[in-house]
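Of the protein chains in this complex, all but one are displayed in their positions.
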Amino acid sequence: MTAAIASPSRSRGLRAMLAGARLAPLLDSSALLASMLRFEAALARAQADCGIVPREAADTIGAVCSRLLGDPAELASVFDPAALATEARRAGTLAIPFVRRLTDAVAATDTQAARFVHLGSTSQDVVDTATVIQARAAARELDAMLVALGDALAALADRHRGTVMTGRTLLQPALPVSFGWKAASWLDQLARARRLLARTVDEQAVLQFGGAAGTLASLGDCAPQLARALAEGLALPAPATSWHGARDRLARIGAELAMVCGAAARIGRDVSLLMQPEVGEAFEPSAAGRGGSSAMPHKRNPVGSMLALEAAFRAPALAGTLLAELVSEHERGLGTWQNSAFVLADLFEAAGSAVEAMTEVVAGLRVEPEAMRTNLARTGGFVFAEAVAMKLSESLGRQAAAALVERICHRALDTGHPLRQALAEDPETREALSSAELDALFDPATGLTGATAMLDAVLADWRAARDGE
Amino acid sequence: MTAAIASPSRSRGLRAMLAGARLAPLLDSSALLASMLRFEAALARAQADCGIVPREAADTIGAVCSRLLGDPAELASVFDPAALATEARRAGTLAIPFVRRLTDAVAATDTQAARFVHLGSTSQDVVDTATVIQARAAARELDAMLVALGDALAALADRHRGTVMTGRTLLQPALPVSFGWKAASWLDQLARARRLLARTVDEQAVLQFGGAAGTLASLGDCAPQLARALAEGLALPAPATSWHGARDRLARIGAELAMVCGAAARIGRDVSLLMQPEVGEAFEPSAAGRGGSSAMPHKRNPVGSMLALEAAFRAPALAGTLLAELVSEHERGLGTWQNSAFVLADLFEAAGSAVEAMTEVVAGLRVEPEAMRTNLARTGGFVFAEAVAMKLSESLGRQAAAALVERICHRALDTGHPLRQALAEDPETREALSSAELDALFDPATGLTGATAMLDAVLADWRAARDGE
Amino acid sequence: MTAAIASPSRSRGLRAMLAGARLAPLLDSSALLASMLRFEAALARAQADCGIVPREAADTIGAVCSRLLGDPAELASVFDPAALATEARRAGTLAIPFVRRLTDAVAATDTQAARFVHLGSTSQDVVDTATVIQARAAARELDAMLVALGDALAALADRHRGTVMTGRTLLQPALPVSFGWKAASWLDQLARARRLLARTVDEQAVLQFGGAAGTLASLGDCAPQLARALAEGLALPAPATSWHGARDRLARIGAELAMVCGAAARIGRDVSLLMQPEVGEAFEPSAAGRGGSSAMPHKRNPVGSMLALEAAFRAPALAGTLLAELVSEHERGLGTWQNSAFVLADLFEAAGSAVEAMTEVVAGLRVEPEAMRTNLARTGGFVFAEAVAMKLSESLGRQAAAALVERICHRALDTGHPLRQALAEDPETREALSSAELDALFDPATGLTGATAMLDAVLADWRAARDGE
Partner (left out) sequence: MTAAIASPSRSRGLRAMLAGARLAPLLDSSALLASMLRFEAALARAQADCGIVPREAADTIGAVCSRLLGDPAELASVFDPAALATEARRAGTLAIPFVRRLTDAVAATDTQAARFVHLGSTSQDVVDTATVIQARAAARELDAMLVALGDALAALADRHRGTVMTGRTLLQPALPVSFGWKAASWLDQLARARRLLARTVDEQAVLQFGGAAGTLASLGDCAPQLARALAEGLALPAPATSWHGARDRLARIGAELAMVCGAAARIGRDVSLLMQPEVGEAFEPSAAGRGGSSAMPHKRNPVGSMLALEAAFRAPALAGTLLAELVSEHERGLGTWQNSAFVLADLFEAAGSAVEAMTEVVAGLRVEPEAMRTNLARTGGFVFAEAVAMKLSESLGRQAAAALVERICHRALDTGHPLRQALAEDPETREALSSAELDALFDPATGLTGATAMLDAVLADWRAARDGE
């Protein structure tokens, strides 16, 4: 449960404090390099299938890649990130020093096989496809995390379908709602974020394979067949055309990740508001070392919500960067794709941080139904004003009823009386509504029919999505 | 053809110069008010169907709305935008002064009917649903515009499948490509933008109906039935729950509109680069009054491309605003939805401007195949270097072949000889490649197999999408 | 007082609900056109001074411009915004149709004088300089509005220097602070925003005058002299060089406007939190028609704060657009400046809306010192924990003292006792602190020395800035 705020990845330094533990290993330098190796191995294999590369050469390339993939220490030594980065900066692309090192590593086994490394491909093919592979892996893990958060929300919604509380609009009391319905509202948005992220990744995270200019020119007639074989080898969809100049695919994934951050942060915003001691309706779980203060020993801070909110401050801008990079020049843009892998990783990291943090919060949320009832009672019954006006409108019409109720509300506010009493004292109201009718109107449970129907519909959707898996 | 850069809407003042003519009337104040009227009429009708409102009252409300919808002058007089805006600013929502005026207008016909205007609904219901109605109308028109642009691109792609030109990566010559393939690349991205905008609007532009706090509390047991009836009456999907606190639906539409801007602007970037006189490979159409300069009588500026680029500078930020507003408080956020209708309208306007401008550009594009060939020839044959290296790698391996070709390239650059000649003079190459083989490698058409296959796949996708309609 | 939420400009339609009343007239189409006329008149006059244009011609041009400036009806008829926008869209710039109409208007008086309209200038000269003139006028008005808001904050700070309340960090109670200090914190940021906006506009809103390519090529040797004369005529600073390709000047103004929005919205965030009924420490002023609900007659919504927050959601993105447009091509960018005047106007509008709204809120703020004291008391004394720990650290050291206080805090929380009591019952504490010392530590006023010193320093800065004017 508390793993959420634990053990982030080493490769980000102190920045890991704003990243979750589960996605980080899928997003760091080694993960990107591993995806690049997978691309090169699959390329050689597909080229062997198409007869462009000798089978033994492809096997050797594949074996070397497998060995490196299986041995993090050798991987880190062959592809030292700092050295690679230095050369990549000079070359303008990570692929050039990467391919050089891989070729050398293959040559150490078999100089003949080394001839066929990266054949007919180009820098952006390997970098973009590796980004796509990385995105799929991260999205898969994030999906599992979203399921956990969604399940926690569904449980909360179900458990609290009858827990009455103040509904608040524009930060002011509006009407009674149920906490279950509130949780279902969070779930509805989160479920949408989950479903659409998954669909977007499925549709947009596809093979990029185009060669030097995107036309697979050097591969001649076997180009289409090879592209299909490579896609199959990597278990990636094969698009109609190479897309290295069309950055919308990755930008769409980025936008959906910002949606995930927003869905999580909206919950965090509400929890942190409910946790204000003057409100006191729900609390983040507490644990040793969690949410303290260096100066105030008594503090219990909403740190999970804070992490989600922090992520949601960064995500729109990161998604906006990918949108700005859509305007790419000719067959390969200048500055419009070189940061894609990193910006997308930042977005995954932010989403992972927010979802991890909020899963811990929601799963351990301490709900205070008593405080909810008390706060509702303290509203002086004004939250039932709409129901009264609605009932009165049957006889008076909406506008006249609204005017009457507004008048009585102000009288109640002026005298400090609860609305129930002020209504009972008003002759016009007494004529229109019996005491029993008034009682029914002031029962918080009366108005929850619609809320409960919505709650059930949201839960049904969630379960259907879960069952369909 | 030149309508694109003509007659924008009056209501935007000089800003209309950055808006297209076709979408503007669907996005202005009257259009929003008309959508609000449609909501109120449908609400009364659905409530009559559910027995909450007398049929005659609903009919009267509907009749008054219809009359206003049919009479722009009366509409503008009853709902004077400036006066409405002033009151809306005080009230914090447009709905309050709007409903007051509508109630008065209905009361002028029938005071009994006026009692039932806006019954059980809340401000955000009418504003959000009106935004959704407006978005659907604008999206429908934009879709037709995207079809026109897509058809123009498809025609260009088909016509120029054999038109050879320089493929350019990082603004440097890479390999020969066909202009048809280039156009197909533009089309592929645009078709995706079209399809996903349509799907997003279909899925996300749904009825918002929740009443005061989102639970339809005042409607009692008939809430779900009424919500369905209202959705049906407005021909909108009915969601599982009210979504006024979940701003992701509109944010998704906004993100897809930024994708449309980006897809159009990418074409504009390329056209403006091709139109540089030193390149001279394609030109925007010319017409009286189009793209001149106040100081330079000879200028013909790429103004269509400019408009698309301008839109793409604004769109990511606007989409980012909607993403930032996901963090909404409780049952109705403070500042997180009040600008949604306007920000979304700005995004539609930007997309409409970009698509209109680029449709005129693409439909009237003057392509210069001769200049394309000349520029390709002027590259000294270096654009064929990859093909030569690929061929040589069959005998020498990729790395050795690359090294050899690089050496010869540098020699050719040093001596100023074309690559073909430098290769012919190199003994190692002569041994590996016959003169006929070299000739084939230097034929630009040789490497287009892959490009043509991609082009055909993109065209097939486009036609399938068009036929499926 | 209530003017803030009143009478916005007609030219923005319903959008005016999110714009203030005071800046709007300085930002609309007529204001831009008026600034363009001022440029053309000053240009002719400066050219007459330099002997390039006959004095009579300059006088005539000036007279026609003056007449148009003085007659809004004629201005609107000669320069109909919708027609201008249509032509501007085709031409790619507003200047071309504008200059054509002005030339015609001058020719109607004197065909000889008409020869000299806009001589040696270019589109961007008049559009950028008009933007600068408009920005200066709007900034001047906004400065006056910021002074009013600052004065209201200063009064609040001074009045409430002794009003003790709960300081809240991460939305949890931290320590007692004074409401005056809180208001001074708001003021400090706002004063900085005011000062730096003014300085930025002073330094960056300078004449743009470069002619066709920015070099004033057609003006020969008199170019520098003319540029100086023109700057003087427009009361604008003359920069070292034309800056039409350097968009940083306007971007800096935009960034400072986002700072203004943020400074105002931060106050709005706090006010809306204090106004939650469970907190109830401060309230926006109420007035007829202000902050009601279409469904809930009793509601009093924080609409002023809402308007400020809404503006602050839009501003960062708009400022980001101007930052993105820094990457401009060669001697005049493609899409990077055409929207500057409108984006900057949007930013001024957002800032004006936020400042107007918050000035009304702050000037009419109902502060509830009693509720502040009550909420502080309800914290159970834990807000004094840091003071106790600090005192104890004198004898025990920081870490041991913190550990002890933390232990006692948890005991108090477990038993439900106030911290004062729990401390009194703890032997270790009793040994270290006398009862009188404890009493002093639990006096909220004790810890305000630092706060009051800061408050006074902020007020002194504000007064110094006000006096220096």
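Think of it as A, B and C in the order they're written, each chain with its own count starting at 1.
Methods note: a residue touches a chain if its C-beta (ideal position, glycine included) is under 8 Å from a C-beta of that chain, and two chains touch if they have at least 3 such contacts.
This is a predicted model, so every value here is computed, not measured.
Annotation: of C:17, C:154, C:275 or C:315, C:315 touches the absent chain (contact as defined above). The chain not shown here is touched by just one of A:28, A:278 or A:426, and that residue is A:28. Among B:70, B:277 or B:468, only B:277 touches the chain that is left out of the view. Screening C:152, C:219 or C:275 against the full complex identifies C:219 as the residue touching the chain left out.
One chain is missing from the display, and on chain A it is touched by residues 2, 5-18, 21, 28-29, 32-33, 81-82, 84-96, 99, 118, 120-123, 211-212, 218, 265, 268, 272, 287, 289-296, 301-303, 305-314, 316-318, 320-321, 324-325, 334-336, 338-339, 342-343. In the full complex, chain B touches the omitted chain through residues 168-175, 272-273, 275-279, 293, 295-303, 306, 317, 320, 324, 375, 378-379, 382, 385-386, 389, 402, 405-406, 409, 413, 419. Residues touching the missing chain, restricted to chain C, are 92, 103, 107, 111-112, 114-120, 167-171, 174-177, 181-182, 184-185, 188-189, 192-193, 196, 211-221, 223-224, 227, 239-243, 245-249, 251-252, 255, 258-259, 261-263, 265-266, 269-270, 273, 309, 312, 315-317, 319-321, 323-324, 326-334, 386-387, 389-390, 393, 396-401, 446-451, 453-455, 457-458, 460-461 (touch as defined at the top).
Here is the rule we use: only the chains that are shown with their structure count from here on.
Taking each chain's centre as the average of its CA atoms, chain A and chain B sit 25 Å apart. Shared interface positions of chain B, i.e. residues touching 2 or more other chains, are given as 92, 118, 120, 211-212, 218, 265, 309, 312, 316-317, 320-321, 324, 334.
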